[in-house]
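A short write-up of the structure that comes next.
Every protein chain but one is kept in place in this view of the complex.
As written, the chains take the letters A, B, C and D, and residue 1 is the first residue of each chain.
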Amino acid sequence: MGERLLTVDGLSTHFFTYAGVVKAVNGVSFTLDRKETLGIVGESGSGKTVAALSLMRLIPDPPGKIVEGSLMLGDRDLRKLSDEEIRQVRGNDIAMIFQDPMTSLNPVLKIGNQIAEAIILHQDKGKGEAWKMAAELLDRVGIPDAEKRVNQYPFEFSGGMRQRAMIAMAISCNPDILIADEPTTALDVTIQAQIIDVIEEMQQAYESGVILITHDLGVVAEIADKVMVMYGGRTVEYGGIDEIFYNPHHPYTWGLLGSLPRLDQTEKTRLTPIKGQPPDLIALPSGCPFVGRCLYERPTCRNQWPALEIVGPEHGVNCWIPEDERREVRASLPHFQEYAK
Amino acid sequence: MKKPTTRWRGLVILAGVLIIAGLLLGACGSSSSGGGASPSAASSPKPGGTYNFPLTANPVSIAPVNAQESEGMQVAHQVFEGLVKYQMNDKGEMGAVPNIAESWDTTDSQTWTFHLKKGVMFQAPVSREVTAQDFVNGWNYVTDPKNQSYVSYILAPVEGSDDGGYQVDPKKGLTGVTAIDPYTLQVKLRYPFSEFYMTLGHTVASAWPVDYMKQVGAKAFGLKPIGTGPYMVESWKANQAVELVKNPSYWNKDAAGYVDNIHMPIIPESQTVWLEFQKGSLDYSVVPPGQVAAAEANPKVKSGEWSAKKWPNLAIYFIGMNMTDKTLGTNLDLRKAIAESTDATNVINIVNEGVSLPATGYIPEGIPGYRADQSPYKYNPEDAKTIIAGLGTIPTLNYWYNTDEGHQKIGEVLQAGWTAAGLDIKLSNFEWSTFLDKLSKGNQGSGSQMFRMGWIGDYPSMDNFLYPLFQSSQARTGSYTFYSNTQVDALLQQARSTVDAQQRYSLYAQAEKLILTDMPAVPLYYYRDFRVVNNRIGGFVFNPMGFVDMWTVWVK
Amino acid sequence: MAERDTSGSQVTQDLTISTVSELDLIEDKYSGRKPLGLWADTWRRLKRNHLAVVGMCIIIVFLAVGMTEEIASFTPKGYLAPYNPNAVNYALSPKGLGSPPSWSHPFGTDYLGRDVFSRVLVATRISMLVGVIAVAIALIIGLILGPISGYYGGWVDSVIMRTADVFFAFPYILFVLLIMTVLGPGLWNVFIAIGILGWATYARLNRGSVLSVKAMEYVEAARAQGASDLRIIFRHVLPNTMAPVYVAIAMGIGGAIVTEAALSFLGIGIQPPNASWGKMIADYLSYLAAGSWWMLTFPSVFLVITVFGFISFGNGLRDATDPKLKE
Amino acid sequence: MSLLEVKGLKKHFPIKSGILKRTTGQVYAVDGVSFSVEKGETLGLVGESGCGKSTTGRAVLRLIAPTAGTIIFEGVDIMAASRAQMQTLRRDMQIIFQDPYASLNPRMRVRNIVGESLKIHNVGTEAERKKRVFELLEIVGLSTEHAERYPHEFSGGQRQRIGIARALALQPKLIICDEPVSALDVSIRAQVINLLEDLQDEFDLTYVFIAHDLSVVKHTSDRVAVMYLGKIVEISDSAVLYDRPQHPYTEALLSAVPIPDPHTERARRRIILEGDVPSPANPPKGCVFHPRCPRAQEDCTAAMPALVSTGGDAGERHEVACYFPARFKDGERSVAGEPFAGASPPASA
Partner (left out) sequence: MITYIVRRLFQLVIVLIGVTIITFLIMFAIPGDPARQLAGKNATPERIAAIRLQLGLNRSLPVQYVKFVGRLAHGDLGESYQLQKPVLQMIWENAPNTIQLALAAVLIELLGIPLGIYSALRQYTFWDTTLTTAALIIWGIPVFVLGLFMQWFFGLKLNLLPLIGAGDNVLWIIPANWNSFASLILPAVTLGLIEVAYISYMQRASMLEVIRSDYIRTARAKGLSERKVVTKHAFKNAVIPVMTIAGIDLGALMGGAILTETVFARPGIGLMIYQAIGARDLPVVAGGVLFATLVYVFANLFVDLGYAWVDPRIRLEG
């Protein structure tokens, strides 16, 4: 694909709470190229948002801290930048869209002001020009009457419009990387379709790399080029979109795909849920966090984190189950029967 | 976030609490040291300057119609004059001497003729001579019920008035007072009253221009009244200050006043008055409770920059007892025991800091005819204890006082004494209005038993300390004791019509003795007023009626 | 202080999809050890706030002293302090100015030679009683009217809330003063005067919470099961609206103690020889300038420390129960 | 006879304003909804937020008082039921809520939460009730030792199980499931869906399943009603509706749901609707969907088309409220240029 924008290697972000250390992100590595969309998939508490915030060094400290890993933006290590330098990166090189458009915009500042702010800060533009650009950006993300809308406050926008405004704000400085953290979770499905469209369009126009954080595998299937599956702060599997959906190697990925009801299913089949409850982040086992819920668990799993195993082109998995056994098991799962060819 | 540095936090907090609280409160302990100005040598009176005299409350009224409490009367005292004025004689007794009246005569103590001085002038802008008709008009005005005077009772003896000082028939007016000619005023009384002339120094009986008041309206007149006195009201800002200026055309050149202005700021808290005085912005101050000794020992007093003195006051503090109460009213032994265990010494020494004087009767020293040691029941706690022990079980007795720090402390000392004698006393305080209301319903089961009460003389006469307090028809509102003794009533009536002074005094003394023997009220102390004045001012006199004759002061 | 009614009525609409962000999850769940009881959870957060812990210790100490004296007041001796708090001893008060602190009288003696330390200890009882009982009275009224107002809405709500408005608009000290004038002095009257005016705060506060709690699904669930209104109010709504009320109680007790002091300063309130700290401060105020600092200082320090205790504890409690204010 | 029959259900929330707080407008949250639910079946109710689906669910249980309409449950008119009658009826109708955090009283132990309705309705003795609570916990996959705990000690999925146990306690006939899984994580969601399905089989339950997630509704429901702005725009058997949607809104809705299968998903044609859902306080005149409808014509602005049966292709129950519904003949989809015979536009148009 395009040029390599970001290389994350062994990122660990921990929260030092009174109750103990929460290993929210634990040794996560991934890369992002220009024009590429990386989907980070996981359930709540899997560490996906923390990983994204770590990239922008927006982890609230205390209690959070990036304890390990390198975050290379091009040839700059984000971890080593001064506060001033990282501010230059934020909004300018990496921009972010947040989950809840209702609370992520400052309620007492005009939309135009909030967009123009980043432009003035990073692009050395005057106020008038920045506002003009803000209006253009709003128009770009599909907000009608943009000229009028810049002078409105967030409460005058609907949820979908706010998320569009957030996107406008994020792309205002033409960032290399756009992080979208559950951008559509709070929105209705028809609005979700609109927003996904806008993100795709903007990515095309600005040639950014996009990190899409979501728990919705449907959304991932729609726009991601590659996928990273997280569980309990760890990457359990990553790979190209087709690899993950059609050739998954990790029992958790299997479980996720198996527990989804699908709109395109013709006959009514029983779902195959993952047993048990989500893990307690404070008492994660030293081995695989999926133990206890994994149907194919073995003694090693609890104590030792498996090394990354490359199972295909750009497809890695961290699992103790031997590869042939994995294939065998997968083929027996009802969900994958139709891919079994 | 368990950092080691957090350990001191609790300590800092505790230390902070203690230090700051201590600083705030303990720092006030030391008192300020004296300034360096040396007192100017005594000199002869000279005109000019301003006299700064605080008032401790906003006056209710400063005009004759209604000037009634000490603050209003203090102002009125400088502005208004009556037929007589009160003056102390060589023997230290107060008496009434001619003022606007040159002389008066009566044969039967019932019809009185006053001869007025010529050339007594009202202040500007009225600026005309005072005539007998002015008194007729003024007295008629104040006794007219629709004018709501609350001090007209002073004129109650005059024919045409009722016991409360209101005209019986407003259409006829106050029939007893007539102007024979511009300089002769005739007053007929409803009954013989030998000391009637003494009552006429009261503000309500002063000369004031009723016609002018009708011209400008009662309200405007109330704010800036016109009298004949040496000082005129310049302004009265409610709750702020009263300003007086010298009357340039005062008729009596002998008492024309020296200072040009009298500034009377209204300051309700005695503590504040005292602070302001210490700052030098006042020439006269009361001293807050607990600070008398400190004030006397103040370096500025020692150096003569200030003077501190206890001035006698014709007033008495007593403990009333509800004679209609089941426990108290019928039990003379109990009342006697209460009197004998009433610890006046400690009240005076501890609470009043030695300012007041022990009372041995109802009539204070300084009243013509005063006799010492009238009370038959001297302080004798041992005897009281024996009496009470012999009385069997006595239910808890109430002692009431009106809400005030000083009254409370007196109550506490008294309670200690009575308790030591074997009584069980419950203290309660009520706010003044409620207090009077409850006391006045003492015969209707309001629960009133023992209570504090005071009496400040309206005029310096024995009558004023006995008749309104203990005469049977008066006792319910005078002393609130509901005391009634026909023998006492007869003696008082007889004294009133007795012209000969010595004979009269003896009758009053007999009545006083009788009342004291019945003991409806325990006399506690005679007031004295502790005042500190700045010696920047000369000629200061605090007269026993509680007034300062400001025309005698001058700025050194 | 004035409380503001920030809650409005809400139109029940379709619930939007709830979003729990990952950070919130970490904060919610892992700001402490494994899920504990609600109280334990609050306590865990509270004890990290040093001011609040100091406040709580102060409250415990003074409540204990007050309680001990309360119990002692039923004994024949009537007090637990080293001296009889009301025993007059003129020998210890030369010139009526008391005597300064000494070994036998650590806080000195007052104008009647009474032991200030003993008086301060016994006064603890009255001051605590004023705080606790006055707030209890306010609370009882407030916690009956508040939930009724919030739960039923409509004209009932309007009447109660407009009445509360009137109580809020009436200057507070003035109101207490007027009520005291009507009732006359006396310990119980102080409780009543302070208590009877406090209800509006609790009612309004509670009504606000009731409005939000009654929209909770578990209230609907109870209704769906056929629970009666009373059951819903007292079993489901009220227990869940108490957190802000507990805070208000802590602050209210501190406030009541200060209000009693103000009443004493204005000369109405506790009757001698009983004393509260406020009464003692008011009585001893004038002796400060005479140099007898000990009379005023000790009750003042006790009062300030106690009020500090209640308020800092209240504030801490608020922080600990406010989900938005987690560290 | 249907177990539940709803006719012309309306719920309008007044908007109060002005000096005297007079009602100056209405939020038409539910505006004339009719449907019926047969015993043992699951009716899905889908729509976007604000469409009135949850209000409908609550109005059916009279948790909020409907403005108009009739609700007949087992032949009894609920709207006319007295307080006491309603009390008995509640034993047969229960609800499961969306938010597993908000739907359990945090101050009550699980034992009391699950057993509360038993106590309210005076079912059995204390010991019997306790036994029943244990039984219920086991039915929903929790253990008896959970009974003494408080809700916050459970994860979201477990809480939802507690909510289900509570709803089951009185052995109801009808359960309104109001977004029962939308707040749950994917892996837990499947557990709960499976549980609900199992319970339906075991206890012969009837569900009204309210959700915004069309995949879930499709999976769980026998019949599905699509709501838009307080009205049902289309109602049909689940398979038919998903396969051959007739209403343009249903079509758009279905096409907007991404399918977790990259190949299928990327090959799909999506209909992207313009703009936002209008405010229910001020619904559009005529067909409520016409401002966003790709097929809207002048006729559509005059009046809301009635929900009429189209008969469908194979005689399934299929009702739609549209002047220009899609029609399917022998697998061929066509949208008539002329009005569909079933619902003629007003003559004035």
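We take it that a contact is a pair of C-beta atoms (placed from the backbone, for glycine too) under 8 Å apart; a residue touches a chain by one contact, two chains touch by 3 or more.
The structure displayed is predicted, hence computed values, not measured ones.
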item	value
Options A:Val28, A:Val41, A:Ala95 or A:Ile241, residue touching the unrepresented chain	A:Ala95
From C:Thr68, C:Thr163 or C:Ser228, residue that would touch the chain that is not displayed	C:Thr163
Touch criterion as defined above, residue of C:Val88, C:Ile249, C:Leu303 or C:Ala320 at the omitted chain	C:Leu303
Omitted-chain contact residue, chosen from B:Met88, B:Ala179 or B:Leu275	B:Leu275
Absent chain, residues of chain C that touch it	1-2, 4, 50-51, 162-163, 165-166, 168-175, 177-179, 181-182, 184, 254, 258, 261-262, 265-266, 278, 281-282, 285, 288-289, 296, 300, 303-308, 311-312, 315, 318-319, 322, 324-325, 327
Interface with the undisplayed chain - residues on chain A	56, 58, 60, 83, 87-92, 95-96, 98, 100, 103-109, 114, 117-118, 121-122, 153, 155-156, 166, 169
Missing-partner contacts on chain B, residue numbers	1, 6, 9, 12-13, 16-17, 20-21, 24-25, 27-28, 32, 58, 60-61, 68, 145-146, 148, 150-151, 153, 162-166, 218-219, 222, 237-240, 265-269, 271-272, 275-276, 278-279, 430-438, 440, 468, 474, 477-478
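Here is the rule we go by: only the chains that are shown with their structure count from here on.
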item	value
Centre-to-centre distance between chain D and chain B (centres being mean Cα positions), rounded to whole Å	87
Junction residues of chain C, two or more chains touched	16-17, 20, 48, 327
Per-residue overlap in chain A, given as positions that touch at least 2 other chains	18, 44, 63
Residues of chain D touching chain C in the complex	13, 27, 29, 49-55, 58, 61, 63-64, 86-87, 90-91, 93-95, 97-99, 102-108, 116-117, 120-121, 150, 152-153, 163, 166, 169-170, 179, 182-183, 212
Residues of chain D touching chain A in the complex	48-49, 155, 157-158, 185-191, 193-194, 197, 212-216, 218-220, 239, 242-243, 252-266, 270, 272-273, 276-277
Chain D-touching residues of chain C, taken from the complex the two chains share	11-18, 20, 35, 37-38, 41, 216-218, 220-228, 231, 235-236, 239-240
